[in-house]
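Heads up: the structure comes next, in structure tokens.
Only a part of the assembly is drawn; its chains keep their places, and the rest are absent.
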């Protein structure tokens, strides 16, 4: 695996353990996202999704005190400049929003699980990004905020859609989205936005995320990919639909060599070994674009 | 804004801060709801929704110890009187339930956010009402209860539909709905039904709600209306559907003057000023009926 | 009511209070589920659903330290044996998964509420089973685990579909499903998987469940059946759909004698009495198969 190709102008990649990729935002001073940055993120994540050697991703920031402060406002203001015809302007704006949403959704459609390790300033777009990841951890020093309402707009890149479905307190979600106030890691844990509050600062939370990632990386990649995919599918379907889809999904996935390997390993108390999801027979074709 | 028109036989209205309306149930001794009362509530709330000067609503009770004790049972018993033909009776009953549901849903379809400030006795219909609001606060002295099962019926005005979707413990929701037992503010907070347990008694919880309302009232009304609308939309749609709808919604809303006003205010550290959502150009037509 | 017919090769039934059936898994040493066992479970539960005398069910285990250790792996390995044609094998596997799912779903479609009383080892299939019940209680000594990923497969009998919808922390759900790690009753309560952590060990949690069951058994069976049915319906529908369905459901159910009985009892402070849901007029036909 060539780790270099996951580096970018605004992102830094490193293989921190067997099969575990640490991907960090890296645009000082505050990881403000302009269009180029989220386009780069999508490009890297879509590439990861097609790299069988990577089994889990930890998403964090290379800056010491900032996960991300969100949108680069200057770029946004430009986008909002008046147009001669509100209808034609609307077509432009809709395209832009859809494109931006798609970039953030790349985290969700990535085959491999993504653990989001947050700390310090984590506001605005930080919430949209985190909601599109699979597991969220936060250091004690994290400052969260759904800041979009403070800049005169309803969040449109995913927070309003995903956040209420992944936490257990819609009243609090609405309060946070409507007041635009800051909140801390403890409150985030209380409502179920993050699973755990771990340590204090960037290093601690990344270390905890990497530990968790290693555990996941030791499992069958077929089982791991399927578990992420099926939970995401379930969220948007009825129980009945989810069960039926699972049945046809597993109709092929249960034919994997991994199930037998895992079960016999469990029964004989040895550590199981699994080939990557691209497998020996398929490695040459595995570069097509990932799909939700 | 003529505050008088939001007063009614069973409701009391007051403007407690710029753009913040306090609406209180007012039918001593226990705010028991008969048909006239919920019809009046719908009429007032639909009117509020078309009053751009109102930016946030606090919903509470004018009685000292009771938010509401729920349905007026005597009216209900009358409704249940036998009929010659169960099919024709069913048509009547269905109409009545749909009409009642629609009245409670007026809180949800109201453009402006509604903060529900509960205390004392808050049982039966109190839960249906609160679930249709956006943010729920409760004083320490609140007694909650899903009492419908105690009077021989499955709750049909919204509790069974909304409650499981806005809290994080379906097991507890079913227990409360099936046993009809009382529960307190702490348990309500634990499952995520209320965001916060604040103070002790009516005055405290209303004061806390008004503070929160003021903060929301200072934001762009276009952003606030959109945020409420899009979160409600998201609840009933898949992530993909929600994102697409958001894109076309914001295709017009991002053309608002508010976004630029807010962003420039943020960058120059001044307090932004926003026109009401009815705006100068539209005030004459803004009286049409609000829609979900 | 003939209690004997709810006993089976792998299940033990007893009437522990008026209208309350205790059903216990009983396949020492660890209640490992083979195909015969889950087929027997479905058969018993479908029968319960058509027995009006039973008003609530408590589901637990007859073994002292084990709720269930999940699937009988040996049977599963056999199922995974290679086939000449992966397509024909897929048809077989899909049928098997759908059949197994249907057996677990019998708990959900059972008319009467089911309280799941867990303790000791409660892993793998234990989670699928519990998610299909209505109320979940756990003793302090319970060890939970979504173990499917450890045996090389994505859980396909319901956990991935139901668990995220009934708790308030999707981040934690994904972590547990992807790492396959153990977790305890406190963590289960924190995320909302169980309503309460009660006592220590099998006897305590069954006693608590039975107490809760008695309370539910004292309510109108029409109200209880409707409440379970409508909450389950709501989970898989929009609010609007849920409300409309409720209106036509209650159009007949409000014609029950129970509503009047309950309301007059409440007003005259006496204990209400309700006929079973099969009622006098219908007892002879009440043996048809229950439906979701």
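For this structure, a couple of remarks:
As written, the chains take the letters A, B and C, and residue 1 is the first residue of each chain.
Note that a contact is a pair of C-beta atoms (placed from the backbone, for glycine too) under 8 Å apart; a residue touches a chain by one contact, two chains touch by 3 or more.
Everything numeric here is computed off the predicted structure, so don't read it as measured data.
All protein chains share one sequence; of the complete assembly in this entry, 3 are displayed, while the total copy number is 6.
Throughout what follows, only the chains that are shown with their structure count from here on.
The rotation relating chain A to chain C, fitted on Cα atoms, comes to 120°, given as a multiple of 5. Averaging C-alpha coordinates per chain places the centre of chain B 33 Å away from that of chain C. Of all residues in chain A, those that touch two or more other chains are 165, 167-169, 191-192, 235. Looking at the complex, you find that chain C touches chain B at residues 113, 134-136, 165-169, 191-195, 212, 215-216, 219-220, 222-224, 226-231, 234-235, 238-240, 242-244, 246-256, 258-264, 266-267, 272, 274.
Of all residues in chain A, those touching chain B in their complex are 73, 76-77, 79-80, 82-83, 86, 89-91, 93-94, 97-98, 101, 105, 108, 148-156, 158, 160-162, 164-165, 167-175, 177-181, 191-192, 235-237.
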